[in-house]
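Moving on to subunit A:
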Amino acid sequence: MLKTIENSAAVTQAADQNQSTPPMVRFDKVTKRFGDLVVLNALDLDVAPNERVAIIGPSGSGKSTLLRLLMTLETPNEGVIYVEGEPLNMMPRNGKLVPADERHIRRVRQRIGMVFQHFHLFPHMSALGNVIEAPIHVLGLSRQEAVTRGEELLEMVGLVDKRDQRPSQLSGGQQQRVAIARSLAMRPDIMLFDEVTSALDPELVGEVLSTIRRIGEEHNITMLIVTHEMGFAKEFADRVCFFDEGKICEQGPAKELLTNPQNPRTQRFLQAVLG
Partner candidate 1 sequence: MDLLRFLPLMLEGAWVTAQITALALLLALVMGFTAALMRLSRYRLLRGVATVYVEVFRGTSALVQLFWMFYVLPHFGVNIDPFMVGWVALGLNIGAYGAEVIRGAIQAVPKGQYEATIAVNMTRWQAMYRVIIPQAIPNMIPPWGNLSIELLKATSLVSLITIADLTFRARQLNDRTFETVEIFTLVLLMYLAMALVITAGMRLLEHYTSRGLGRGGI
Partner candidate 2 sequence: MNIWDWEFAWRIMPLLLDAVVITVYATVLGFAFAAVFGLVLALMRRSHRPWISLPTVAFVEFVRSTPLLVQIYFLYFVLPEFGVLMPAIVAGILGLGLHFSTYCSEVYRAGLDGVPRGQWEAAVSLNMSRYRTYRDIVIPQAIPPVVPALGNYLVGMIKETPLLSSIAVVEVMQQAKIIGSETFRYIEPITLVGAFFLVVSLVAMMGIRRTEAWLRQKVLGSH
């Protein structure tokens, strides 16, 4: 568990909010271990508002863990994660940062949404039911409002005619698009995508990627995207971070890094992936 931090820089960071625009997401020396295995090692990462960051790297390098920490599905062992200047896993109390309680986490987490590799749709609800569940019970929208908005979102992902179908009656690509609509319905400022096309048959990958492109066009949302689709990363992301062994090994503008990597490890990885 995380101890109280008396690092004054960390505390002022929280108060900084009004002076300059803070990054939308900041990882400050975040370490995550599973037992003896160090998955993230004192990681620093800033993501600007509306920035789209693609995260690539070999299996086991800690990409999912990064997103899961930000979604509060895991808790860091050390370090602080900030969302627009506000600490997420910690909270200020008497001028110190102490481990956050459930209330604090839920308030800050409100701004983050996530799309999973295996969709995790609620199997006992229709497509529309999946999309309106949290807006009604978490945001407190009226059913009417939630349905109107839910239908708009299903329209956007091209599935409004499937609104009453159960997930088991949808294809993988359709399920993933419903999951994207479900996440968008919470109006997140930050969206996390963890290999959202990896579980799909090749012919279904395109429809999901174009849905993500469309979100990029129509919404101002900061995105962290773990992906193996290098073509998509190159054309869609502003920046690419190459992860290896729990560290950012190399990062830079997407086109530059993907066409002309500097680090030998990045070169080897890209060579292997692109063949």
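The candidates were selected such that all candidates are chains of the complex that A comes from, given by their letters.
Throughout what follows, contacts are C-beta pairs under 8 Å (C-beta built on N, C-alpha and C of every residue); 3 or more make two chains touch, one makes a residue touch a chain; residues count from 1.
Model, not experiment: these values are computed from the prediction.
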Candidate from 1 or 2 that touches subunit A, complex-wide: 2
Parts of subunit A lying in touch with candidate 2, wherever the complex brings them together: 71-73, 106, 109-110, 112-114, 116, 118, 120-124, 133-134, 137-138, 166-169, 179, 182-183, 186, 192
